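One protein chain is absent from this view; the other protein chains keep their places.
Each chain gets a letter, A, B and C, in the order it is written, and its residues are counted from 1.
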Amino acid sequence: MKSPSFRPWPVVSDAMGGVVHVAVVHDPIGTAELIARVQHAGIGAVSLFLGTVRDLNDGRAVSGMEYEAYMGMADSELRAIAGEPCASDPGLVVAVEHRVGTLAIGDVSVAIACAHAHRAPAMDAARYIIDELKRRVPIWKQEHYLDGERVWIDPTAPARTPA
Amino acid sequence: MKSPSFRPWPVVSDAMGGVVHVAVVHDPIGTAELIARVQHAGIGAVSLFLGTVRDLNDGRAVSGMEYEAYMGMADSELRAIAGEPCASDPGLVVAVEHRVGTLAIGDVSVAIACAHAHRAPAMDAARYIIDELKRRVPIWKQEHYLDGERVWIDPTAPARTPA
Amino acid sequence: MTTSNSNHAGIPVLLFASYADAFGARTVQVPVSAPCRASVLVDAMRVMPGGARLPEVPLLAVNQTWIDLDAVVQPGDEVALIPPVAGG
Partner (left out) sequence: MTTSNSNHAGIPVLLFASYADAFGARTVQVPVSAPCRASVLVDAMRVMPGGARLPEVPLLAVNQTWIDLDAVVQPGDEVALIPPVAGG
């Protein structure tokens, strides 16, 4: 939060809203930098969602995850989704990054920062964007299990254990 | 996210959930540190809510904000609220800080980090905690306006402009 | 508990924010004797300087826990009159 890019503040509180940043990246996602991107003097609430790689899925021990994207389309779909809640609310500010490549347990795979004068629109937008991202953005993940097997995750397949 | 305290990971994914940290603080809130507190290897989603001081309220230009708390009770009420969503979900991890004292435009007044294997419980918990915090925690804020006037905010008073 | 002294001086009540401003103090001694109902304490505060500021049903905490106005304040309790909260 105290990174140099966090200040100086814009002097007007009716600073432009909308989608300020969308990227599909290979390097680690800087969450503080993403928060700073949506901040301005008129913001009263920031909702940040992080997806992280966890060590268990469907009851199997996971050692890591490989993310792959259809790069150009992933970027444009992400941008379209991020823009949808902004279209009806000019006070909303959104920044999104999704990481691809090989991730370790605990690494942040996706970060969504939504800011607004008030909390409800910021929180609603973050939820909308992660829900739609999982439905519509051409990104895939392959789980690497401790036993050496690698499996591409298919959310449309019947779950082996209840979700 | 890359602070030293962020690693090493606990080796088990069924690490203890619950309220891992609650504090009413005078110093700036470290959001990256708060996120790190709720992270462990079994976490798949983190929802962070930040309340920030904005430069306009009810149509008046604000220069800053003074937060005051009934310190002991604010801490215990915050802790009770944070524990409520955890009581029914042992996989939920929560950390909360509320800042008091003199804050400038853009400063973070409250940060709520909720983590879970899945995103819905993490996001639901963050929303529950900020909603209840605003209803039940004995903390007050005095807005300092550019014209020099200072007013204690009373959410129970009729709004001068529609909310 | 050494409550006899505080009882002689009334019940000390902690004040915050707008109430501290209204009463001009962060603690006031309210001239009633414990045990007494919280509503009696509040009514006694209404006629003190600054007491006109209180809403019809003010918030009250005893020993850092929310209580209703019909609860009884005991000698030695930590009593606080709580302005409308505005955290976040």
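In the analysis below, contacts are C-beta pairs under 8 Å (C-beta built on N, C-alpha and C of every residue); 3 or more make two chains touch, one makes a residue touch a chain.
Computed from a predicted model, the values in this text were never measured in an experiment.
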If the full complex is used, which shown chains touch the chain that is missing here?
A
From the listed residues A:Y70, A:Y128 or A:Y145, report the one that touches the chain absent from this view.
A:Y70
Hey, which of A:V62, A:V94 or A:V110 is the one touching the hidden chain?
A:V110
Interface residues of subunit A toward the undisplayed chain are 51, 67-70, 72-74, 76, 98, 109-110, 130, 133-142, 152-157
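The rule is short, and it goes like this: only the chains that are shown with their structure count from here on.
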CA centre of subunit B versus CA centre of subunit C: separation in Å?
28
Rounded Å distance between subunit A and subunit C, as computed from the means of their C-alpha atoms:
48
Between subunit A and subunit B, what's the gap in Å when you average each chain's C-alpha atoms?
21
Residue numbers in subunit C touching two or more further chains are 88
Of all the residues in subunit A, which ones touch at least 2 other chains?
119
